[in-house]
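Just passing along the structure, written as structure tokens.
Only one protein chain is missing; all other protein chains are in place.
We call the chains A, B and C, going by the order they appear; numbering starts again at 1 in every chain.
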Amino acid sequence: MTLERANSSRKWRAGILGATGAVGQQMIQLLAGHPWFTVAELGASERSAGKPYRTAVHWNLNGSFPPAVGDLVVKAAVPPLECDFVLSALDAGVAGPIEEEFARAGYPVISNSKNHRMAEDVPLVIPEVNADHLDLIATQRERRGYTSGYLVTNPNCSTVGLAMALAPLERAFGVAEVFVVTMQAISGAGYPGVPSLDILDNVIPHIGGEEEKVQTEPRKILGRLSGGAVKFSEMKVSAHCNRVHVLDGHTESVSVRLRRSASLAEVREALSTFAGEPQKLRLPSAPAHPIVVTEDSDRPQPRRDRDAGNGMSVVVGRIRPCEIADFKFTLLVHNTIRGAAGAAILNAELLAERGDLPHRDRVEERIAAQNRA
Amino acid sequence: MTLERANSSRKWRAGILGATGAVGQQMIQLLAGHPWFTVAELGASERSAGKPYRTAVHWNLNGSFPPAVGDLVVKAAVPPLECDFVLSALDAGVAGPIEEEFARAGYPVISNSKNHRMAEDVPLVIPEVNADHLDLIATQRERRGYTSGYLVTNPNCSTVGLAMALAPLERAFGVAEVFVVTMQAISGAGYPGVPSLDILDNVIPHIGGEEEKVQTEPRKILGRLSGGAVKFSEMKVSAHCNRVHVLDGHTESVSVRLRRSASLAEVREALSTFAGEPQKLRLPSAPAHPIVVTEDSDRPQPRRDRDAGNGMSVVVGRIRPCEIADFKFTLLVHNTIRGAAGAAILNAELLAERGDLPHRDRVEERIAAQNRA
Amino acid sequence: MTLERANSSRKWRAGILGATGAVGQQMIQLLAGHPWFTVAELGASERSAGKPYRTAVHWNLNGSFPPAVGDLVVKAAVPPLECDFVLSALDAGVAGPIEEEFARAGYPVISNSKNHRMAEDVPLVIPEVNADHLDLIATQRERRGYTSGYLVTNPNCSTVGLAMALAPLERAFGVAEVFVVTMQAISGAGYPGVPSLDILDNVIPHIGGEEEKVQTEPRKILGRLSGGAVKFSEMKVSAHCNRVHVLDGHTESVSVRLRRSASLAEVREALSTFAGEPQKLRLPSAPAHPIVVTEDSDRPQPRRDRDAGNGMSVVVGRIRPCEIADFKFTLLVHNTIRGAAGAAILNAELLAERGDLPHRDRVEERIAAQNRA
Partner (left out) sequence: MTLERANSSRKWRAGILGATGAVGQQMIQLLAGHPWFTVAELGASERSAGKPYRTAVHWNLNGSFPPAVGDLVVKAAVPPLECDFVLSALDAGVAGPIEEEFARAGYPVISNSKNHRMAEDVPLVIPEVNADHLDLIATQRERRGYTSGYLVTNPNCSTVGLAMALAPLERAFGVAEVFVVTMQAISGAGYPGVPSLDILDNVIPHIGGEEEKVQTEPRKILGRLSGGAVKFSEMKVSAHCNRVHVLDGHTESVSVRLRRSASLAEVREALSTFAGEPQKLRLPSAPAHPIVVTEDSDRPQPRRDRDAGNGMSVVVGRIRPCEIADFKFTLLVHNTIRGAAGAAILNAELLAERGDLPHRDRVEERIAAQNRA
């Protein structure tokens, strides 16, 4: 922990945008008892604004929400909010301009929404993989005229698991081609989301827009930041995305062609020893092992493995040679934790640790001082 | 219909080996009201032998078994049986020697079991794809000294769907590489099969021995028979096999690399116009369209499409370019009908039509005549 | 078949109100190939009006709709429609006034909606149970000033199964008290209906308004029509309604206290020999056995038994003494067939057979004649 953060005796006040939705609920649940962050503000649609959270929300997670959050009055998702930064779980239909408005108003915006992910000057970050992409924030501020605010995003839920598994392979051997077939959980579609009449005793072999994300986002995440821009990885990704009858946890069958030859043992070693900034910095939500390699022949399985590392580890199993590409394996990622709410929170922790998450009062003091000067 | 068969006023008497198992039950259900075949004998394990079928079977299909079959007394699965041919749905643990015994005793054995599929002199047949491989029967008889009996097999349930979709592509353009991920129904594992504790809210990313079959069998089916032997197709197949929470119907995400370039329209055309001997001969179980191409963006789906063509059609959808190979698509095959029981019955119908399924009494007369001679 | 109907060479033209909804779809599927009725008109919301059915509908049943129906252009659900009668599958939110408007405009309205079920002058009919209640039509016309039109309703999906099982017991022994717990299928909630996030690995112990219907409707159905009014049965019903993870088929655990003592054999006999007008008249949708009594110790089961009698039979099993009331048993009813679409169609068939379903042109001739007179 840096000296600076250690000196900060106060917790950061988080504002949750889209607080009543599925990802917003998961953010609230994950922040219960968080050592650094406290839920201070809840932003949602006009329909919910003005109501205490307990009546505004249709809570879908198991158990119930933290009582203190239940008492908070939901506000409209417009600045100002009494918080140091915002975590955005807004619907893609509205997230774009609202997030920009918050960034312009001086708030760090750490978003799970897709809207700004592929913007040239917006970091798309998995802390273990490309923490250095956060340096794009400077470019972004300059280009957009943001002062203390900025936009940082995390990837799509299926992308997170894939990009994490590819990262150590890319570093060690280079990745040329990736075939991936996802079997995605229903919670990925939010609430009410997938009608039960569509998924009981069924598979739906299509998820709107998903394949494009899975094919594109990993190339940005695994790209190199250079000269204020991300040079995308050259890897090719082909995705087939399916919805299956699972509550939480996306399972992915993956075949990869590498650029340099590698043995099975080397691949396994690269995956199982993978770690990054969150582990080095011991961030509160960082799992000890971002990738857990299982030797059981029939694992990972979503119900049995999704909670590995409190839902923050990607579990990889069945690593074996591929008859066409070089290697193939199965991976599992908890889509609402590592794939969404936890991803955003880990980004926030990393930003706090880097000193990119000032307390709002200090920001305001500084602005006041600048205005006086 | 050939003159010979038309003259035959009598139905063929089928013996069902493994009659109490899941595939055996499906055979019995499909043969109810069959225009050519009648269920005459039921063979099962010693435990069931001697009991009427209604008490021996734990019927797992919807509804109930045909009353007339319920009255049949189950016999041990050893020759002789009072029937013209046997359909084998025996467990792989016992099928090998029992099927050979029946073939040696003069019975055409049409088997769904895996044991003899890859034997050099045993045809592995999908009637629409490689009806000509039945000519291997002559080689087989010669090599093994069988007289009127022989072994014919149909492929694994996942293979059937894949090989049918590949066949028109192989013919028209050549297939070089196939990447396939299956999402297989629980009925594929028989009864009691998959424990509910393993599959509720879950995916199991492993099915013992399945990937090997899916990678190997299509190469034999799509191979060329020449000089009394099948020259395997050179295509490479890489399979990932998963069990999902679906009752019936295997869904497969497939990417293919072709040998010659083809347009999307040509691929769609090749698939949707595919037909073979069963359609030409109007075999009773032949679907009008062995491959049904759907244009709906979220189909095929197992629950909604598995009964296409009475479960005998493979449904293909989402045909689109692949970012790495040439094309990708989703296919669906009813695993217990086209993928097992119906596959064997269609083989039997084809054999009957070819004149390879003599009535047993004629066989016996001929043998008696030969003995007298 | 009566002489009159036999002489009618023409089919009746049915209009389906609420044609794009779940029950409307089921009506369309059941009427495919119907010997008496043809789907002539489709009424739905303004949003769908003007579109061909194939584009207006999100078809949720397995397979697809009949091609001819797909070509019909959906109209707004307002009279006049070119049909002889209407089957209403309208949402309860709009059904009330629309159905009255059609009745007033001269159309027989045979409705599955709840709105008019409990109206004093509207018959609530299960043809096997209380066909005589259709005599209320005369009262209704008189009171409301309807000419050739009228309203006839069928019960709630859970009620149908219960009332059918109670009817023979009421007739033979009198029913004093009924304790019933339902385990209802998701299709009962329509589409999109129950979110998968609510029902996967779950039971929902509440269905809005359902318990009231189950407790009240059987008392009207089993009541006696006398002096132009239905005198309700005195039986008391207590219901607990639960939603379970089943596609189709409501299962109900029932305990009954009888008014006169009966042996287990007498109860079984009463149930298994139950039949009514539809069986006597051989109506096209009438099952041979309205109640199928099963002796299997673990039946009825929704997936395995819901299609008994093409979905029109109620299956009753586990009949045994109750430790508190007199007898207890489990029943199963296919909720979208016997419990909804099939119930309305059987009512229409009964009305046709009674001569209460004149062809519209004759109605118009008669009206014209009256106007001339």
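Just a few scattered comments:
The rule we apply is simple: a residue touches a chain if its C-beta (ideal position, glycine included) is under 8 Å from a C-beta of that chain, and two chains touch if they have at least 3 such contacts.
Just so it is clear, the structure is predicted and the values come from calculations on it, not from any experiment.
Interchain touches from the omitted chain, evaluated on the whole complex, reach A, B, C.
Residue B:S187 is the one among B:N115, B:N130 or B:S187 that touches the chain not shown. Only one residue in the set C:D71, C:D132, C:D201 or C:E234 touches the chain that does not appear here, and it is C:D201.
Across B:L31, B:A103 or B:L247, the residue that sits in touch with the chain not pictured is B:L247. Of the candidate positions C:L151, C:V244 or C:V314, contact with the unshown chain belongs to C:V244. Residue C:R318 is the one among C:H34, C:R54, C:R268 or C:R318 that touches the chain missing from this view.
For chain B, the residues in touch with the chain missing from this view are 22, 60, 186-187, 191-201, 245, 247.
For chain C, the list of residues touching the undisplayed chain reads 177-179, 181, 183, 200-206, 215, 236-240, 242, 244-247, 251, 253, 255, 297-304, 317-318, 322-325, 328, 330. Touching the omitted chain from chain A are residues 61-63, 200-201, 247, 303-305, 307-308.
Convention: only the chains that are shown with their structure count from here on.
Centre to centre, using the average C-alpha position, chain B and chain C are separated by 42 Å. Centre-to-centre, using mean CA coordinates, chain A is 46 Å away from chain B. The set of chain A residues touching two or more other chains comprises 200-201, 245, 247.
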